[in-house]
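Below is a slice of the complex: some chains, not all, each in place.
When the chains are written out, they are named A and B in that same order, and each has its own residue count from 1.
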Amino acid sequence: MTFVRNAWYVAGWSSEFGRALTPLTIMEEDIVVFRSESGRAVALTDECPHKRLPLSKGRLIGDSLQCGYHGMTFDCDGACVRVPGQTNLPSSARVRSYPLHEARDILWIWMGEAEKADPALVFDMAAFDDPRWAPHQGDALQIESNYLALADNLCDPAHVSFVHPTTLGNPESEDVPIDCAREGRTVITSRWIRNAPPVGFFKAFGNFHGPVDRWHYYYLHAPCVAVIDFGSAASEAAIGEDERDKGVRLFALHFLTPVTETQTIDHWMHLRNIGLDDAGMGARMNEQFRLAFAEDKEILEAIQQREAKPPARRPVRLAVDRGPNFLRRIVAEMLEEESEPAKETAAVQAAS
Amino acid sequence: MTFVRNAWYVAGWSSEFGRALTPLTIMEEDIVVFRSESGRAVALTDECPHKRLPLSKGRLIGDSLQCGYHGMTFDCDGACVRVPGQTNLPSSARVRSYPLHEARDILWIWMGEAEKADPALVFDMAAFDDPRWAPHQGDALQIESNYLALADNLCDPAHVSFVHPTTLGNPESEDVPIDCAREGRTVITSRWIRNAPPVGFFKAFGNFHGPVDRWHYYYLHAPCVAVIDFGSAASEAAIGEDERDKGVRLFALHFLTPVTETQTIDHWMHLRNIGLDDAGMGARMNEQFRLAFAEDKEILEAIQQREAKPPARRPVRLAVDRGPNFLRRIVAEMLEEESEPAKETAAVQAAS
C-alpha cells in the first residue's frame, strides 16, 4: 500500500451528503457517510462487525445507524447501542468513526490516527475570502489510476503542451524550461511562456488580440492537494512574475482521493479573478476544464493498464521528471514517518 | 472446498429437463443432464475425456451422447461405445455418471460416492400426500454467495424482522428470544410472537382483523434442505404450539445447490393449508416470496463481496448465532466423515 494516512482528504462536496447513507471507498476502506439530525456529517466504517454487511444497507433511526441484517445499532461515534434479542452489548461491538472537517462546501476526512487530525491542517487559501476572486466547484472525476500517477501529473507542467493542445497548452511552450523547487512538503514547478499566441482557454476568456505572456505554477501539497496558478497577460503589458493579478488569473484546485491502488477520485474546482459579475462564466470555464481533464484521464488510465505487465524496456528518466521525483521523495518520507510508531512499539516490545 | 458430497442435492425441477442437453455446474463440477428415450433422467460429466469439449455441445443419438468435436460417444452409464475412425475403444475412455432420483417433480443428484446414494435419504415430507395441503413450485434463485451463508440464514429467524419488514416480518419480533436445538443433523430454531399485528404476508392471505400469534420454525436438514414452518392464528383463538394446523400455516422449502464456492442456486417452493380451491393463490404467494428472497439475495451478495477483503475488525458473536453455529459444527462433522476413507487408505498404505 502506498497510501499516506495522516492527511486530510476530500470525502466529497458538502452537497453530496445528507440523511441518505452514502457509501464511499477511500484507501480500500469502506466508509458510510451521513448527516445527523443536527446536520453534522458522520463517517463510520461501512461494515457491521457481526456479519460484515455494509451498514449503508441499513437505515438511520434518528442519530443511530441500524444494520439491515440483525439490527445491531451504532451511534455517531461508532459505539454499539443496541443488539436486538440480547441485553448485554459486546464490548468489542463498535465500528470506527473517522474525523471529519467541513469548510468551503467541502467535506474533508482524516484517514490516519485520530489524535493527529488537526483541523488547522485542512487545505485553505485566502482567495476564498477575497472579493476579487470567485470560486466555482467542478466535478468528482473518477480515474482508473493510482493516485501518485495523478500527483505526478500535477508536478509536471510539461505535459500540457502535448496532452492539452487545444485548451490549456500550445506548441509554443514545448521547449521552455521548467523551474522546480521543494518547500517543505510542497513541490513547486513553474514556467513562463513569453510573447506567444494565447492558448485556447485564454482565447475564450481573455479577449486577447496579440501575443501574451502565459504562466503555469503548480503547487503540489503532498500528498493530495494541488493548486495550479495559471494565467495570461498581454505581452505589451510586460508584467513581472509577482504581478500576476494584473493578468487573467485562475487557480485550478485538484483534491485527490485514493479509492484503491488503481482508482482515484479527483475533486476539482477553480477560482478566477475575472468575470465576477458573469454568473455563467464559471460553468463555461468548467466546460473547458472537463475537456482537458478527460485528456489527462485517458493518458493516465492507459498507463495504469500497462502496469499489469512488465515494461517493454527499462524506463528512461527525463529532465521534466524533477517535479515528480521531488513528490515521490516526499511521499516516501511521509510513509516512513507513519511507520515510525510501529518501529517504536517493536522497540519497546523487544526491550521488555 | 467446503462441499459436503455425500448428500442429495436438487439438480432442478423435473420440468427443466428433457431431450435437450442441459449443462449444470454443481460444486464446481460440470454436468450434463438429459432424458433417455424412455424418459429417465441421466447425468454425466459434461466434459469429453479426449479434448475437454463440454459434451453438452454434442448431440444425443437415441440414448447415446456424441461429442461435438470428434464424435466420441457415450452411453447413459458414461461408458464409451464408439470412437470414429478406430475400432478399439480405450478402456479409460469413460465419463462419470451421477446417481439421480426423481420425486415430487424434483430431480435430485448425488455428488459423492455412488454406493452411498440411498434414495431413502432423499428429502420428503408427508404433507405432499396430505389432501389438506397444496404444494406450489417457486423459482430457481441464483445467489452470488457461498451456500453456507445461505444455510446460516435458514437457521436464523432473527433476520426476518430487519430484512423482510414488509412481508415476512415486522418490528414486533425484534427482541423476542429464539429457541435453538440440534436433533441429529437438523438444526431447529423457532420463536412465537404472541398478540401482535400480522405481518404483510398474513395481512394479504390471512384475513385477520385483530392481533395474531405468529410462529417461525426453521428446520435446517444439513447441509442443504430447509423447511420453514410459519404461520399465524388470531390471538383470541389462543392455540397451543402443537395446534399450528388450526392457523394459516405454510411450509416454505429451500433446496440449496452449491454451484461454486461463491454461487448457490436456491430452488424454493411452498405448501399451504389454505385456499386449496383457489388456483391462483400459490402464484400470488410466490410474488410475496420473490420480494422477500430478493431481499435475502441482496444481503448475502453484499456480504459475499466483502469476503474478498479482510474484515474491517474482528467479528462479533451474538446470541442469534446459535443456530448457524450448530449448522457449522454439523457441516464440519460431515466433512470430516467424508475425509475418513482417505485416512483409512493412508493408514493401509503406511502399514504395507
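The criterion applied here is as follows: contacts are C-beta pairs under 8 Å (C-beta built on N, C-alpha and C of every residue); 3 or more make two chains touch, one makes a residue touch a chain.
These numbers were taken from a predicted model, which means no experiment stands behind them.
Novice: Total subunits of the complete complex, with 2 given?
Specialist: Every protein chain is the same sequence, and the full complex holds 3 of them.
Note that only the chains that are shown with their structure count from here on.
Novice: Rotation angle, chain A onto chain B: superpose the C-alpha atoms of these two copies and give the value as a multiple of 5 degrees.
Specialist: Angle of the fitting rotation, chain A to chain B: 120 degrees.
Novice: When the C-alpha atoms of chain A and chain B are each averaged to a single point, how far apart are the two points in Å?
Specialist: Centre separation, chain A to chain B: 49 Å.
Novice: Would you mind writing out the residues of chain B in touch with chain A in their complex?
Specialist: 158-159, 161-163, 174-178, 298-299, 302-303, 306-307, 309, 311-320
Novice: Spell out the part of chain A that touches chain B in their complex, as residue ranges.
Specialist: 28-30, 45, 47, 49-54, 57-58, 66-72, 83-86, 90, 92-93, 95-96
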